[in-house]
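Missing here is one protein chain; the remaining ones are kept as they sit in the complex.
Now for chain A:
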Amino acid sequence: MSITGDNIDMEQDIAQQPQPPKKSKKPKVHLDRAFTQQRLPAWQPILSPPWVIASFFIIFLIFTPIGIAIFFASQSVIETNELQYDNLCTMTINNQTAPVCSISKREIVVPALMKAPVYMYYKLTNFYQNHRRYAASRSDSQLGGTANINPSDAQSTCAPITFYQPTQDITNETSSASVYVPCGLVAWSMFNDTFVLYSKDAGGNFNVLCDGPNAGNGNSSCTKKGIAWKSDVDVKFKYGATGRNSSGGATYYGEPTHLIPDVQDEDFIVWMRTAALPNFRKLYRIINVDIPAGTYYLDIEQRYPVSNFSGTKSVILTTSSWIGGKNLFLAIAYMAVGGLCFLLAAAFLVGYIIQKIKFRRSSNPI
């Protein structure tokens, strides 16, 4: 089509207009084509029969040996029966004097040679150390040795056992000097029964194997040092907090025989690591000699009441293995899962073969 002369002016104007280069809106894909076009290479986990059979079989192959290994490890642990002793003598409960009763030379049977180290535990049942408010009633900063804790801060974490109260007027004594160190329910309720373990030689004499209260002293071959976690001893429990502490055998107000625990005492540190469940063991002493099979004897001094929460107290001796103490749960669980996987693999295999045969028959009719 030709152009008439009239519009020449206009043409020139258009020609003079700068024409910006047009930018394409095409998605820029040269770099990440697979990404934006959803074509990233990928592995599709399709559970086809061979895959299922193989994976179950592999689990069987892994789990069964583990189960057997754990089983033997667990079997190698020698453990005495739990010796429940709270019912062996009756504690007289009296607020003014410590409730004490003693048990003398109670028999405990070691079934086989226990190689050192042998661990001695006490066990409590029905004691809820994981009770929310009980477990929270402690001051971690105080235990860590922080010097001047604001009394109200201490009270906010330690209530109801925070202040020494020589008078009935509580408001009177709320300075940091009257804060218990350690404060809180957990510290206040520390377990304080003591155990002494004897062996009996051929002559019928009792030899001290482990003197709980005086571990590490004299002829006692057990130690108290090392029963707590190293990190606890090194970092979490330090002297230094100001307040009413164990020095000079200080006691809790109104309980003349209830000594305030020593913050760096390992028995205390062990107690302060609260248990997860209401039935628990805590490490008492580590005996560093082998203990041959036979009958041994315990002197027990009971100070710790459990009857009012229907709890029990026991004492146990045991060795340990790479998997830990005696507990068949893991071993059985591993073997059961292994066995189950074997059965499943077999079931899928049978199903798969039947399907194949059916398919072959239907595709090759005779």
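Note that in this section a residue touches a chain if its C-beta (ideal position, glycine included) is under 8 Å from a C-beta of that chain, and two chains touch if they have at least 3 such contacts; residues count from 1.
Basically, contacts and distances are computed from a predicted model.
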- Should one name the undisplayed chain from "Pyruvate dehydrogenase E1 component subunit alpha", "Non-structural maintenance of chromosomes element 1 homolog", "DNA excision repair protein ERCC-8" or "Phospholipid-transporting ATPase" using UniProt, the answer is "Phospholipid-transporting ATPase"
- Pick from A:I68, A:M91 or A:L283: which residue touches the chain that isn't shown? A:L283
- Message: So one chain is hidden, and I want to know which residue out of A:N130, A:S247 or A:T295 touches that hidden chain in the complete assembly.
- Response: A:N130
- Item | Touch criterion as defined above, residue of A:I78, A:V110, A:L185 or A:V315 at the omitted chain | A:L185
- Query: What chain A residues would touch the chain not displayed?
  - Reply: 1-4, 6-7, 10-15, 17, 22, 24-27, 29, 35-49, 52, 55, 59, 63, 66, 70, 117, 119, 121, 123, 127-135, 140-141, 144, 146, 148-150, 153, 156, 159-161, 185, 188-189, 227, 229, 231, 235, 273-283, 286, 305, 308-309, 318, 320-327, 329-330, 333-334, 337, 341, 344, 348, 351
